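To start, the structure under review is shown below, and the notes come after it.
Apart from one protein chain that is not included, each protein chain of the complex appears where it belongs.
Chain naming follows the written order as A and B, and within any one chain the residues start at number 1.
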Amino acid sequence: MATYNKLTPELIEQLKAAAPGHLYTGEDVNEDYSHDEMPIYGKQMPDALLMATSTEEIAAVMKICNDNLIPVTPRGAGTGLAGGCVPVLGGVVIDTTKMKKILSYDLENFTVTIQPGVLLQELADDCQRQGYLYPPDPGEKLATVGGNVSTNAGGMRAVKYGTTRDYVLAMKVVLPTGEITKFGAAVSKTSSGYSLLNLMIGSEGTLGIITELTLKIIPAPKKVISLVIPFEDLESAISTVPLIKKANLGPQALEFMEREIVLSSERYIGRSVFPQVIDGVTAGAYLLVTFDGEDEDELLDLVEKTSDLVLEQGALDVLVADSPAKIKDAWAARSSFLEAIEAETKLLDECDVVVPCNQIASFLTFAKQYGEECGLIIKSFGHAGDGNLHIYQCSNDLPEEEFKARVDKYFHTLYDHAVQCGGQVSGEHGIGRGKVKYLIESVGETNMALMEGIKKVFDPNMILNPGKVCYTL
Amino acid sequence: MKALIFIETKEGAPIGASLELVTAAAALGADADLVKVGEKEGVLKEDAVVGAVAKKAAEGYDVVLLAATPLGKLTTARIAARLGAGSVNDAIAVACEDGKLKVTRPIYGGTIREELCVETAAAVISIRGGSYEAPASVPEIAELAPEAEEGLAARVLELLAEAGEAVNLEDAKVIVTGGRGMGSEENYKLCEELADVLGGVVGATRPVIENGWISRTHQVGQSGKIVAPDLYIACGVSGATQHVSGMSGSKYIIAINKDEEAPIFSVADLGIVGDVKQVLPILIEEFKKIKA
Partner (left out) sequence: MEILVCMKQVPDDSVEIRLGKDGQPDLSQAESQGNAFDTYALEMAVRYIEANGGAVTVLTVGTEDDKACLRNSLSVGAAKVVLVEGSGTDAAGTAALLAGGIKKLEAENGAAFDMVFCGRESTDYIGGEVGEILAETLKRPFVTDVVEVEPADAKVVVKKELESGYLKVESPIPSVFTIAKPNYDPRYPSVKSKIAARRAKIPTVAQSELALEDGALNAKVSHKAFLEPPKREAGVLVKEADAATAVAKALEILAADKVL
């Protein structure tokens, strides 16, 4: 393992001089900084906190840390689900949430330039106000866009619009050495050397800290409509997915959910969400589909075609959410799934494997059966359109150590199974700290060595976010 | 100008918002007659009020004023319809301009105000509590017999009471409201404690009501009660328009929230950035000391 030093009082003074008024230590650092939204991956407080306000400030602090072998951990809003922003070796946490300006739009070239601390919701609303859409729509609306880029966040619009990666054109980065550099350019295509931009996207704060982003936006579709489609079981629901794609219906979002999670959500929100019994048949699973387009006629055409298709495959009915209120209700329910599970569960872990779309149903059946074998409660929902599954392992009565042991055993087999199906360990949440050993198992030694090698090139002293993504400490 | 003021009563006493109408009438330069309406078994209060007040107003009043309470808002337009007069609900200001009544009211939940002009000879207006000061003195209040058309009107069969005591938020001088940021029903009780210490009433935002932490009679906001106390303390309240429109008339607003950017801070006279779970217990202790 690389060597690291502890922060001395002298070094703290140096840091304070580099970032006057923005450097905090001791009791001034809130407990929140010891973890993200998955505390099960372990907590650790930093020794100092920088509430960064500029690229230069971050660079100055980074240089001091690099010169003195002090670990540095970048952090956005702390909403990650893989322990990615936990400062496992202490050191300095650099929080970017104060860098939250939307700097400028170039509406002729369809780009927007922002600081990394802008929240996803803020960017989405601001674009919307001007008639534009920032297509990536990850579930956590209060995450920072910098965080989204660092994890290549996906979200529910990925099936039509792709992931965050597809919308990042350029960025300003502070490297672990303290140098400032730029990756990418605001152009639509490029073949100009290795894509350092794409290496950064999804690197989870291990190769550099993003201090500015230029993103692609598109004209906002004028109208949106959603369908709630109940099925008797998950198999019949998933069977319609390849058919919907083949028919080129182009849904903006295509989510599946099972009865159990809908019930959890109803308990949490406190009212009925989706009809549960249709003509005497209990719905075992639902598809939630959104279409966007220029006018209502275009959308109703798509609705008609989709209905014919799914009803033929055994859908119990097709319910149309056609008013802003109804669309909001349907999606509010979907957005509350994670919170609903959290509210009902003492110990929680999750995996967001991605498998080929047509394997979703069989994979989930396996996930549930094997979960039972391991003595864990399994709850799931996910993106039917791209095969990204959110599988939660829950327990209300196991001691924590026992729970972790069972989950570990569960993950080994589950990730292995996913890879066998042609899938990967994480669709969008990232590797962080929690999933590193599973990544090693799934991609193999050759690729891990390549990743670690690249990491060393960016970060010779290995100070930036140690112990994450591509190696263990 | 002759004004007829309907005085609503709670447990026999006139409510604050009705008495403020005396000030409103004075501001219009009108001579005011005050009336209250008796109750009749089986008759809906609003039917009795509409019947009695419309009959009295027909004697020749230029303006009828009511407090914009649930009862006031239900009866205003009906009285006006019987008089062939124009009506406006939930006014926050009235003035006489060129012989006509100019009325200001909030729309779109309070984010915009609209100025209206009553074109008819007579007008029936309900005014939001807190829009005018309490009057220096209160003239005599005459009692009108309840009027209702038998056979035509609906008949009250029974009252289905809800658990919990009656809450008078509108007349409270101090209100302590807990919002979703309180985190749990347990923590919300801190707001109740603070309200007790200050001799006030506890309020709640819509998410708190929906979570079932307290009954809906405590809801402050567009779909709850509109209040204007001397002191309003908002704990763990983000400050959504829906809520703010219900309390923005408060004289002094204190807000406690751990999010520095919360919209509530832009309407608060004093904002404390901090965790309510830590701030409230200390605040309660300190207020206890001050009161002692």
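Here is the rule we use: a contact is a pair of C-beta atoms (placed from the backbone, for glycine too) under 8 Å apart; a residue touches a chain by one contact, two chains touch by 3 or more.
Nothing here was measured: the structure is a model prediction, and the numbers come from that model.
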Name every displayed chain that the left-out chain is in contact with.
A, B
Sort through B:13, B:58 or B:107 and give me the one touching the missing partner chain.
B:107
Any idea which of A:2, A:243 or A:300 touches the chain not displayed?
A:300
From the list A:6, A:101 or A:328, pick the residue that touches the absent chain.
A:328
It is residues of chain A that touch the chain not shown, namely 27-28, 128-129, 227-228, 271-272, 275, 300, 303-304, 307, 317-326, 328-329
Touching the missing chain, which residues of chain B?
44, 46-47, 70, 73-78, 80-82, 85-90, 102-104, 106-120, 151-162, 164, 166-167, 215-217, 222, 225, 231, 241, 248, 252-254, 260, 265-275, 278-279, 282-283, 286, 290
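The rule is simple: only the chains that are shown with their structure count from here on.
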Could you work out how far the Cα centre of chain A sits from that of chain B, in whole Å?
45
Residues of chain B touching chain A in the complex
210-212
Considering the complex alone, what residue numbers of chain A touch chain B?
270
